[in-house]
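And now, chain A:
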Amino acid sequence: MPVLTIDSRQVEVEAGTTILKAAAKLGIDIPVFCYHDGLPVAANCRMCLVEVKGAPKPCPACEVQVRDGMEVLTQSPLVLEARKAVLEFILLNHPVDCPICDQAGECVLQDHYFAHSAGPSRIQVRKVHKAKAVPIGPNVMLDKERCINCTRCVRFCREITKTSQLAQVQRGNHTEITVFPGRQFDDPYSLCTVDLCPVGALTSRDFRFRKRSWLLKSIPAVCPECSRGCNVWVDVADGQVWRVRPRENQAVNRWWACDQGRLAFRRFEGQRADRALVDYAPRDATRAATMAAAATAAGRLQTIRSHGGRVVLVLSPMVSLEEGYAALRFASVILGEKLVLLAPRPDGTADSLLRTVDANANRTGLAKLAGLMGFEVADLGGFFASPAAVEVAGLLSVGAEYPVPPLPPGAKMSQAVTLSHCLDPVADKSTVLLPIPAHFEKDGHYVSTAGLVQRSHQALPPAEAVAQVHSLLSEMASKMGGTLGFTDLPSVRSAALSLAGTGEGSHA
Partner candidate 1 sequence: MVAKVKNVGQPPLNLTESLYVTELVRGLLTTNRHFWRNWLRRKDTATLEYPDRKRPYSPRWRGLHRLMLREDGSPRCVACMMCSTHCPANCITIVAREHPDPAIEKVPASFEIDLLKCIFCGYCEEACPCDAIRVDSGVHAQPVYGRDEAIIDLADLLSRGSQSTSKQGGRSL
Partner candidate 2 sequence: MLELILIALAKCVFLFLAFLLGGAAILSWVERKMSAVIQDRIGPNRANVLGLTVFGLFHPIADGIKMLFKEDFVPARADKVLFFFAPMLSFVPPLLAFMAIPFGPPIAGREWLLVSDSQMGLLFLLAVASIGIYGHTLAGWSSDNKFSLMGALRTSSQLFSYEVGLTLSLLGVFMVYGTILPQSIIAAQSELMWGWLPRWGIVTQPLAFILFMLSSIAETKRAPFDLPEADSELVAGYSTEYSSMRFAMFFLSEFVGILLVSAFGAVLFFGGWHVPGLSGDAWWIVALQVGAFLAKTGALVYLQMLVRWTVPRMRFDQVIGFGWKYLIPFGLLNLLVTAVVLAVWR
């Protein structure tokens, strides 16, 4: 394997490795604009120029492959001067847009300029002006002036999604990114180009002008919109989610995430369950009122049980392993049931990149957990169509978002207690609704369709009246004269994970 020297440090790498990656192995950071690990090398920004002993000119580190005995300098005067020159060149026609540019704060151009140049302008000529704020697609806004022609977006559409919807046209000063005339940039992964764009040329129309990037705090989470289990960053500020971005995970989603998943966090805006409902009457938006409603629900279920009635657990495969474990434990210990009804969301459409057919985040994990706990797993729709459904007097539903099948004729159903985060059709049919945290408001584990156990962290605190599933069920259990054997989330988690014999990042 070739051994080379970078900044007087030796490193041995595979043949065919680029200087950039060899330097990264040594922890040496070489600035880039156009290079991206997930895209083919273009080497058109020239930001990564390094000095190679013996070469007549500085070489682009992203493209040049290592050679045995190569000597590379990344901090020589020549390199520093080259970087300054490249930055000056890139800024030549860059508009003075930082105040109105959403990218400011996470702009690679800003960071590189500040780190590697930070000198005053020498430019005396008029800048070339181009079209600004062009809505090229449903989700993406293009500002042609800000573009530095790195072609990351073009390469993404060509190589990753293979839609080739973006193209670079014109020459020299007038080079610009555009869509074909009369066409929309409606790629289902179009927002990935916003992440890829090192500057503010491509911005998200959804996030546009809503929040400054440096005010956001990013929390690692897992996207719940399909069973792929894409890793995402949830950007929050002021107690609110502002955007969702993909988080690199080579095993699951690489660097990407679909537009649908990224924009799904707005789905429940205005219809969140933020307080308990008892017989459709809202209770106070306090924790105590929610707990009182839980006690009411427990009392009603207890009445059904004492008359010999059957209460069946309906579990949405959108809930986390922890929530599922708490619910299953409640069903077996308190309700004495060995049947759990899974109520999935309807199937979506799969594509070649990430999206899967199964639109539920945790079906694999919950089905396995139920099996390990000795439950018989049935489908909600199928069960309601069977004669056994007639005898069911009460339903305990954990999680919602599923279509409600019609009740069988002559059903003895009198109570439906639902633990849900939204006011959807399920909530409309519930006699008691107890509010639980929405996906980004809770800390839990999910099993992807490939069987990977992943943890999604809590990005936001839930509203005051909202209670965790395990605490609601513990409260109900104690009111019904039983105990579930756990007190807090960590104990639920360790019980659930040890039962499933898995840990985070392992395959279930």
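Throughout what follows, a residue touches a chain if its C-beta (ideal position, glycine included) is under 8 Å from a C-beta of that chain, and two chains touch if they have at least 3 such contacts; residues count from 1.
A quick word on the picks: all candidates are chains of the complex that A comes from, given by their letters.
Note that the structure is predicted; figures quoted are calculated from it, not measured.
Here chain A appears alone, and the candidate among 1 or 2 that touches it in the complex is 1. Residues 95-100, 104, 126-127, 132-133, 208-210, 212, 214-215 of chain A are the ones that touch candidate 1 when the two sit in their complex.
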